[in-house]
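Just one protein chain is left out here, and the rest sit where they should.
And now, subunit A:
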Amino acid sequence: MIAYIVKRLGLALLVALAVSALAFFLIRLSGDVATAIAGEGARQEDLDIIRQTYGLDRPLVVQYLSWLWQTLRGDFGTSIYFKTDVSSLVLAKLPVTLLLGLTSLLFALVISIPLGVLAAVYSNSWIDRLALGVAVVGQALPNFFFALCLVMLFSITLRWLPVSGSSTWLHFVMPTIALGYYVAPAFMRLIRAGMIEVLSADYIRTARAKGLPARTVIFKHALRNAVVPVVALTAVQLGFLLGGSVVIETIFALDGLGYLAYQSITYKDFPVMQVIVLLLSVIYVLLTLASDIANAWLDPRIRVA
């Protein structure tokens, strides 16, 4: 198990490195850093001076390596737009995004597990079709549109929730629902399919043959086995959540990493963009690793090897 984790950790580092390199080159292709610093319509001499000062006249590979070296030493650079150092900027926003990711994941699980279980237990009944309907709508609606519907309902019509900002927990309610509902259908389908398969397994018949009540059969014997692939999906979905948070945070002006990413793109704030991409990829890779470990641990056939 330990060897496995070490191996996976090494792999995770490589992936994060590759992503950072890819992001570096793509971002550089998308625009000119010197122009971003000097502003549109700057004179050519100014641009040349900036290029020299910041080392932008060197080959891209050299620039990447020097950026990587600085980053590894903990120096994340300075934001072009905010004029503060990127690390404190990002660190200030990170908790909001992590909180939003966590609450939306919880929201997604809280609605998708019962719905998935119900849909499987009563498969092909009206309950199943209702659950399917909820899932299809969730997958078909663009999440910005759903977010706007929420705003219409809860902020404008009912006046229950604030439209934008991130100062109280009330500000998190709509973003959580919008983001959570976006990933819930995938969970629901997986749980439904897993439960249907597991419920027809021999050991479920054994559990019933012991006289166990239906809820024990379903929640102890069936769900425990059906939930294993869900753990793997959780990591992937968290990635989606982080990506989706750019849109949702922007709509609700929730002051997190996603909103910062949006701003950094708008203002061509390259150092900030670069660090956010790196950070998100590291988080994502670590989550995948955590889910793999959890998976191995959940399956006694792997754990007790």
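Going forward, contacts are C-beta pairs under 8 Å (C-beta built on N, C-alpha and C of every residue); 3 or more make two chains touch, one makes a residue touch a chain; residues count from 1.
Convention: contacts and distances are computed from a predicted model.
Peer 1: Pick from "Acyl-CoA dehydrogenase", "2-oxoglutarate ferredoxin oxidoreductase subunit beta", "ABC transporter ATP-binding protein" or "Cell division topological specificity factor" the UniProt protein name of the chain that isn't shown here.
Peer 2: The record for the missing subunit names the protein "ABC transporter ATP-binding protein".
Peer 1: Which one touches the absent chain: A:Lys7, A:Arg129 or A:Arg205?
Peer 2: A:Arg205
Peer 1: Where does subunit A touch the missing chain, residue by residue?
Peer 2: That gives, for subunit A, the contact residues 200-203, 205-213, 221, 224-225, 298-301, 304.
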